[in-house]
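Complex shown without one protein chain; remaining protein chains in place.
For clarity, chains are labelled A, B and C in written order, and residue numbers in each chain start from 1.
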Amino acid sequence: MSRRFMQGSEAIAEAAIAAGCRFFAGYPMTPFTELLEHFAAKLPAEGGVCVNAESELEAIGMAWGAVATGARAATGSTGQGLSLMQESISELVRAELPLVLFNLARGQGDYYQATRGGGHGDYRHLVLAPVDLTEAVQLTQLAFDRAECWRNPVLVYGDYLLAHTAEAVAIEPVAFDPLPSKDWAVDGSRSGSGSPRNLNPIGMVPGKKGIEPERFWKRLQAKHEAMAAAEARWEAESTDDAELLVVAFGSVARFTRFAVRELRAEGARVGHFRPVTLWPFPSEALAEAARGVKRVAVLEQNAGQMIDDVRLALEGRVKVVAIGGISSDDAGFGVGPMLEPERIRARVGAALAGREVQP
Amino acid sequence: MSQRGHVVIDIERCKGCELCIPACPPQVLRMTGEHNRIGAHYPELLSGCTGCRACWLVCPDFCFEVWQFDEPGAPGARPGE
Amino acid sequence: MSDEVLRSDRPPESGATRTGEFKPTLQLGTDHDLCAGCGEPLALRTILESIEELGLAQRTIGVIGIGCYTALTSLMDLDLIQALHGRAPSLATGAKRMLPDRLFFTLQGDGDMANEGLQEVIHAAARGENITCVLLNNGVFGETGGHMTATTVLGQRTKNTLEGRDATQHGYPIQMVDLLAPLGGTAYAARGSVHDASGVVKTKVMMRRAFETQMRGEGFSIVEILTMCPTGWFVPTAKGPGYLNEVLGAVHVTGEWKRDGRLLRGAEPEAPNEAKERGAV
Partner (left out) sequence: MEREVLLTGIGGQGVQLAAQVLARAATAEGRHVMSLGTYGGSMRGGDTDASLLLGDAPISAPPIVSRAWAVVGMHPRNWDAALAKLRDGGVALVNGDLFEGGAGDAVSLEATALATAAGSDRAAALVLVAALAGATGLVSLEALVDAMAASLPSYRTEHVETNARALAAGFEAAPTGLPVAFEAAA
């Protein structure tokens, strides 16, 4: 398949459409805006629909309705807009609807939002964090597949760098195993049948008075435990003899991985670990990668969020240090001064030497 | 009095709201002093029903089934008498 | 009228035709837990019968808001999507865009549509979204036990307006049909009431017209139905219909407000004092 030069936003939109996404709704916000633009430009030609929603609340509502009909649908925003969507996200999990969400965030401060969620109740959803455009194309397609496989929303967490970096990429279709039929979707055909479908988040059953929240939610808990066991993804390199293991996710991991490769080429015993899924966090794989290292350094572009998951995974067996921090440009879009190859390399180098890194 | 219509009343579904009483144009529904299993009084049918369906339209609890006699005043028109 | 009591526990043995079944065909049963004298099941009847009579049963999808009426969804023999409070118009929008030949209706209360979801329904109407939004308006949050909503009329007592809604403190009621009818995307707008049998019949006519408007692809339709909530109004159950007609009906005026895209009636701005007097119980 031929490579075309495009921005991350365009690549994600194209990958989503290649995966069969036929509905998108969104509300402009930097750096999510271009994703909306590309869906608006491209979906109609594919027989799809892109609605310019009047708010993020309406955007996710529209996508909810579309996905309930069995269509592949997506919405998204920037972290701030995702905040508005949290109520819907938690209910979509309980209604078991496979909506795909994109957070093209302003930096990495939305890790908690993505993995813990700001919604109510017990709920979990997959979080995929691509490192670059090529992986974003793959993970976008994976998001639609996993969402339908589990009947659960999936969030793709990118950032300004992912959205605005342009490269020549090919939209290679990823082959997936066959999915279960969507006999849960509503199309009106079961109306008047005596056994209609009712897509709800509280265990309401047609013809039966009352709701069954406990039974319903316990079943979801079991499903989420199965997801956690099955869906962890990660990338580890140069971990075998490493003294220092650097952990980073998303676009920032492109900087740390580059620094680790440069240092490795110079003989330094440093390894790199990148969670591809932020939920489930690849705890076991990280613990394995960290076996024998003296120190684990977490570089994230926030005040320290993923480091909690790193510490939980390592259960106190290895010293964990933070070498990242808040770093923003003047506009607040998250392209801060820390994000520069030589500065990142200096932080990794300091951690390797056992020096403290000031965030 | 000749009966043009008849209603079947599901008294166990009745919550005793009495909306059917003023709704009935020939005024052939009346609340009983009896109560059902949930403790609600329910309506009883007097003669003179026209089968107009007004009770049926205003009953929030779907307690009424309405019948029209093919020949008003025929012997079958006095069910259960 | 004679005082002769007839047996009403069974149908006539012969010579009679059933003209009204206990429940609409598209209803799964009759058992529900809504209060005595509630108007919402009457509104449900108008919706289900209209769908059946228009032959749209296997092509209909309902999108349900959150309020007392949510409990009625287990009675509905319809494919349904349960929405969050206020968000049904958005869900219906997305679903309708994917399945444009199906009939979509939302079912929302006044708290759902006029409070939490006001923006949603206005935008859906302005977009000319080809869906029918059904508003069950009783002027209170019934499910929480009778609290003020955006449609509560001046002078109406609720649990958080114990002395009656006072414009200086609580503002004025929103008349939803009056608000939505003038929008360019609204093709049909009407307000009915189920406080008596003739109101139920007229409301059903409105419901059918709204659905027909949608199936002709003409744009957004809204049917507001005034429903009794004697529990939330703190009036005796049997006085619900009268209270609805005299108090709510004076502010939320029934009738067709837009048909075939043509405005039929304008809203009269109401003077606070008059309404307060009228609404005071």
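As a convention for this text, a residue touches a chain if its C-beta (ideal position, glycine included) is under 8 Å from a C-beta of that chain, and two chains touch if they have at least 3 such contacts.
Note that this is a predicted model, so its numbers are computed, not measured.
For the chain that does not appear, the touching partners among the shown chains are A. From the options A:72, A:146, A:254 or A:272, the residue with contact to the unseen chain in the full assembly is A:254. Contact with the omitted chain, checked across A:93, A:335 or A:348, is made by A:335.
One chain of the complex is left out; on chain A, the residues touching it are 3, 5, 30, 160-161, 164-168, 251, 254-255, 257-258, 261, 329-331, 333, 335, 339-344.
Here is the rule we use: only the chains that are shown with their structure count from here on.
If each chain is drawn as a node and touching chains are joined, the picture is a simple open line.
Computed from the mean C-alpha positions, the centre of chain A lies at a distance of 61 Å from the centre of chain B.
Chain B and chain C have CA centres that are 26 Å apart. Centroids of chain A and chain C (each the mean of its C-alpha atoms) stand 41 Å apart.
Among the residues of chain B, none is found touching two or more other chains.
Annotation for chain C: residues 31-32 touch two or more other chains.
Only residues 25-26, 28-29, 31-33, 51-52, 57-61, 63, 71, 73-84, 87, 89-99, 102-103, 119-120, 123 of chain C touch chain A when the two sit together in their complex. Per the touch definition, chain A reaches chain C in the complex via residues 22-23, 25, 49, 51, 53-55, 57-69, 71, 73, 87-88, 91, 95, 186-194, 196-202, 204-210.
Of all residues in chain C, only 1-23, 27, 30-32, 34-42, 45, 194, 196-197, 200-201, 230, 237-238, 240-241 touch chain B in the complex they form.
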